[in-house]
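One protein chain is absent from this view; the other protein chains keep their places.
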Amino acid sequence: MRIWAVAHNTFREAVRDRVLYVLVFFAAASIFGSKALGWISIGQDIKIMVDISLAAISVFGVLIAIFVGTNLVHKEIDKRTIYTILCRPMARYEFVLGKCLGLAGLLAVVVFVMTAIAAVYVFLLGGRLTSSFYLAALLIYWKLLLITALAVLLSALTAPILGAIIVFAAYVVGHATNIFINLPPQFDGTVSKQVLQALYYVLPNLSHFDIASEAANGVAIAPSYVVWALAYGTVYTAMLLTLAALAFEDKDV
Amino acid sequence: MRGRKAIVALLVVSASLSLTALSQRRLDAMRTAAFDEELLYLPNEHLLDHFTAGLSGVVADVLWLKCIQYTSTHFRGDFKFTWLDHMCTMITRLDPYFVDVYRYGGIFLAALKADDDASIRLLKSGIPPNPDRWELPYEIAMVHMVNRRDQPGAAEAAAAYLKLAVATGTAPENVAHVAAGLQRKNKLTDMERAMWTDMAQHHADKFMRDLASRKLALLDMRLACEELEQAAEAYAARTGSPPRSLRDITDNAERIDPLGGTFFLDSTGRVQNTSLLNESVDRALGQLRNAVRLYRKDAGSWPGSLDDLVSRQIMTAIPKHPYEDKSWRYDPATGEIVP
Partner (left out) sequence: MDAIVTHDLTKTYQSHVGRGSVTSLDGLNLAVQQNEVFGFLGKNGAGKTTTIKLLCSLLRPTRGTASVMGFDARSRKARQRIGYLPENPYFYEYLNPRETLDFYGQLQGLDRSERAAEWLKLSECLDLATIADQRVRGFSKGMRQRLGFAVALVGDPPALILDEPMSGLDPMGRRMIRELILRLRDEGKTIFFSSHVLGDVEQICDRVGILVKGKLVVQGRIEELIAQRFHKVEVILHGLNETAAAALAADAKLARVSEAGRHFVYDDLDSANEAVRAGQAAGAKLVEFTPVRDSLEDYFMRHQEIES
């Protein structure tokens, strides 16, 4: 019940953050503006709209996860609302989980709204969306959960600006990790190859959550792929949350 | 207390990463099964994919739009499409399911740049990730039928690819008709005319309709030339010597060529049309330019003369200049060929 109280409160507070609305506005603007790009194509306008919609959900979702996420814990420490909460008879991990849950709820609403806007817009323009589109949005949401967990972990360890930079870097690198296992032949047998391969398994591989290409081109997705991707995200996110709870356990405020 | 926490953290991390490694291997297996391993080795195109942070679809779209603009600009301008092949390859690396790029890229390469090798290569690269799309084998068949119609085995190759297209199970009816027509050995020109007419009338985009109209005009030119040829032969049979000028065999000496060219008799008495010859020139020029570039990549410098292309076995023979009174002018300093 305590976790829920913190989550509910976090959600309410995040909803009041003006940054949120600015980002959602720009995301919606991108979605509506994507039609303009379609005009200079030779019939690929629906594909372009789907691409841009999913990209907007992903990018702006990450920005929200980073800025609202890293900010939230730090605003608490900064404004000392956290003092009166942590002195309560609740475990510290309950606080961390509550915060994450609140943010997860916020992101769910944001992703849902943006997906709905995109779907309605495409439908109004005569396009058809396959289930791959909705699955793509779901996987993007799962990716955002992972990023949020990372943001919360870092906010327990470092200053908000540094945390935001690290999370953003992790987002960019996370999409490029495939490069570590597709090395050109001159790397065979070297120590660097083994190190990079180990890194591949340690760093989060965010490209597993990226099925935008399939969604935009109407290619079907195997359900088992989605299941495995969700499993991957769940385990990794759970790991990050556990680390965040541990980090917060003895943190001085 | 610190130590205990560190141990717990370590245990959690190692357990989690083992599980995630497991799922990663599964996911990777599912993904790469769709692709030809070899295709993943091209350096620059593949790198671009890694650094677009999950926005590869959008980047592909933007590049495709630039590609379209590039094509239409040069279509109206100097008719040189140097980077078309490379751009299409890059875009399809970023978004392998982007069928339109293979398709239209293939059409542009074959119809505008007259580079049927590049066209077929591009189209073929699209088949492994999109095995159930009829458009790709269909377009390969078209390239054979249109660009390579003079080569032996073109009709057979076209028929084989059309069969592939029909086998995907998603091809529209007229594709099956075209395949059946080829089986019955209908004239290739009729097939071609049907295809271009369809595109000229029904395609949603003006650029494509214009392209198709142009191709139809060229087709008509070819037929007109053939007619005039037959009239010339009849004249020769009648009079015992070949006609000296077009007026001998026809009243409409200045046959109107919608593309602005003219009909004439060459020194051997054959009927020629400048628009058609220009098209042949473009095609041969494309092949020569590709060969010259390949030579430079291979040897590190421009070839001293066009014959070097043959001695280095990049081309089996230098294509003859379609205009009998002209020849290729090659500048070894810049690698430029002028028709």
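Chains here go by letter, A and B, matching the order in which they are written, and residues are numbered from 1 within each.
The criterion applied here is as follows: contacts are C-beta pairs under 8 Å (C-beta built on N, C-alpha and C of every residue); 3 or more make two chains touch, one makes a residue touch a chain.
Here the structure is a predicted model, which means the values were calculated and not measured.
Of the chains displayed, those contacted by the omitted chain across the entire assembly are A. When the whole complex is considered, the residue among A:V22, A:I40, A:M90 or A:L157 that touches the unshown chain is A:M90. Contact with the chain not shown here comes from a single listed residue; of A:A5, A:L138 or A:I181, that residue is A:A5. The omitted chain makes contact with chain A at the following residues, 1-2, 4-6, 9, 12-13, 16, 79-81, 83-91, 250, 252-253.
Keep this in mind: only the chains that are shown with their structure count from here on.
Centres computed as Cα averages put chain A at a distance of 41 Å from chain B. Only residues 1-2, 5, 8-9, 12-13, 16-17, 19-21, 23-24, 26-28, 30-31, 40-41, 43, 46-47, 50-58, 60-62, 64-65, 68-69, 95-100, 104, 130, 204-205, 207-208 of chain B touch chain A when the two sit together in their complex.
Remark: chain A residues 37, 40-44, 47-48, 51-52, 54-55, 58-59, 171-172, 175-176, 178-179, 181-182, 184, 200-202, 205-210, 212-214, 216-217, 219, 222, 224-225, 228-229, 231-232, 235-236, 238-239, 242-243, 246, 249-250 touch chain B in the complex.
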